[in-house]
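Here the complex is missing a single protein chain, while all its other protein chains stay put.
Moving on to chain A:
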Amino acid sequence: MDMSRRALLKVIVLGDIGVGKTSLMNQYVYKKFSQQYKSTIGADFVTKELQIDDKLVTLQIWDTAGQERFQSLGSAFYRGADCCVLVYDVNIQKSFETLNNWHEEFVKQAADPADPGAFPFILFGNKIDVDGGSSRVVSEKKAREWCASRGDIPYFETSAKEGYNVHEAFLCVAKMALEGEHEHEQEHEQEHDIYFQGISETVSEVEQRGGCAC
């Protein structure tokens, strides 16, 4: 098999209870929405195949439990992740405030301790459809500020219910994870002096736009 044309990428979805992690994943993979998803216990696992340029990519998405009790069990799921999706509910202030905890916890448990800032995160602000946006409490500006303070994390506003921006957001996830994987490969092949060149132009484009290149 030509490894350069296929990639298996591991993505972890984190965020508070009820922000819509399972819904986002189901909307993306199955194009379905339900008001009634059961609470996720442990972590659920789905895959989605997509093609990026000439490369066939399999996203392995781990939908984790939101309750704090399950966090200490996270490390087993986090290991080997290529991208971490943080999700909050734009209508619930607390779910935005706890992003710091989720971010820290993930970095602590999974990121490369030598360079924790390099790990690709992405933020989704979900449920923007609720009450036509009138019950929203976290502004887009606030969210983008937070992203900027965490090393220019790409940000997407989504509605899992209406399928709004979900596909686009996950496509960005896939691209970021793929970039990260390039780095891994090169890291293996050529040692660290090449490492920084490994961060490709695409990534800097992303940063300039404050969003994702997709």
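Definition applied: contacts are C-beta pairs under 8 Å (C-beta built on N, C-alpha and C of every residue); 3 or more make two chains touch, one makes a residue touch a chain; residues count from 1.
The working rule: contacts and distances are computed from a predicted model.
Asker: Name the chain not shown, per its UniProt record: "RAB22A, member RAS oncogene family", "Probable cytosolic iron-sulfur protein assembly protein CIAO1 homolog", "Rab-GAP TBC domain-containing protein" or "CCR4-NOT transcription complex subunit 10"?
Answerer: Hidden chain identified via UniProt as "Rab-GAP TBC domain-containing protein".
Asker: Pick out which of A:Ala65, A:Leu99 or A:Val173 touches the chain that's been left out of the picture.
Answerer: Checking the options A:Ala65, A:Leu99 or A:Val173, the one contacting the hidden chain is A:Ala65.
Asker: Among A:Thr47, A:Asn100 or A:Ser139, which one touches the chain that has been omitted from the display?
Answerer: A:Thr47
Asker: For chain A, which residues lie in contact with the unshown chain of the complex?
Answerer: Chain A touches the chain not shown through residues 17-18, 36-39, 41-45, 47, 58, 60, 65-73, 76-77.
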